[in-house]
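The following block contains the structure, expressed as structure tokens.
With one protein chain withheld, the remaining protein chains of the complex are depicted in position.
What follows is subunit A.
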Amino acid sequence: MATSREAQTANEAGMAQCRVCGCLSRLPAHLEGHESMFCPRCRAPIHLQEHNNSVEVTWALLIASAVLYIPANLLPVMSVYMLGQGEPSTIIGGVLHLLEAGQWPLAVIVFVASVFVPLLKLFAISFLLISIQRRSRWRPHERMLLYKVTEYIGRWSMVDVFVIAILTGLVQFGTFAHIDTNVGTLSFATVVVLTMFAARTLDAHLIWDISRQEEHVA
């Protein structure tokens, strides 16, 4: 086999190298789903690419952020008090307020950045994960683009959190005006951070792995 035209990977050769101690070991012929592999020398877990826990971790983070997405939108994020008058408002409440005031471009920006983009990220990552798990070979280039876009725009959702943080820090004039943060902000920030992590942990190799394997088998 060493004379094969194509380069053979260690995995294909039935071998794995521990990434911790560098020990080369033989892979078992068959591995059950609930079993996992460890280095015979240093006992560190050994991951092959198709058995990478990237999918699992991404799912975990994704579910966590999906759960927190609910309180982030239902609970108030910020309270603005002017002359003692004011009340906590939610993201949607703020958008509606802006629409009422006729500031619809601002309303669109807030809606897209705070509601639409996080939701889009959740769906995009879910779609990528499902496609990887189903070993789909459908349009890997487009899926790669989707992944890149998702990873890139993820961080911009933090703008909302920063705005609230800055306003809370700046606007503290006692009775005349003051702005407070509410628990919704924490949920929202967590959603943004978790989706960013989810995008990071998703191994883009996996989109290509299956294609390559199929190619190879063929």
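Here is the rule we go by: a residue touches a chain if its C-beta (ideal position, glycine included) is under 8 Å from a C-beta of that chain, and two chains touch if they have at least 3 such contacts; residues count from 1.
Quick note on the criterion: contacts and distances are computed from a predicted model.
*Asks:* One chain isn't displayed here; going by UniProt, is it "Cobalamin-binding protein", "MlaD family protein", "Glutamate transport system permease protein" or "Phosphoribosylformylglycinamidine synthase subunit PurQ"?
*Replies:* Of the names offered in "Cobalamin-binding protein", "MlaD family protein", "Glutamate transport system permease protein" or "Phosphoribosylformylglycinamidine synthase subunit PurQ", the absent chain's UniProt record gives "MlaD family protein".
*Asks:* Among A:31, A:101, A:145 or A:166, choose the residue that contacts the chain missing from this document, as touch is defined above.
*Replies:* If we include the chain that is not displayed, A:31 is the one touching it.
*Asks:* Touch as defined at the start, partner being the missing chain; which of A:19, A:43, A:139 or A:205 qualifies?
*Replies:* For the chain that is not drawn, the touching residue is A:43.
*Asks:* What does the interface between subunit A and the hidden chain look like in terms of residue numbers?
*Replies:* Interface residues of subunit A facing the absent chain: 1-2, 13-16, 23-28, 31, 34-41, 43, 46, 53, 56-57, 60-61, 63-65, 67-68, 70-71, 74-75, 83-85, 87, 175, 183, 187, 190, 194.
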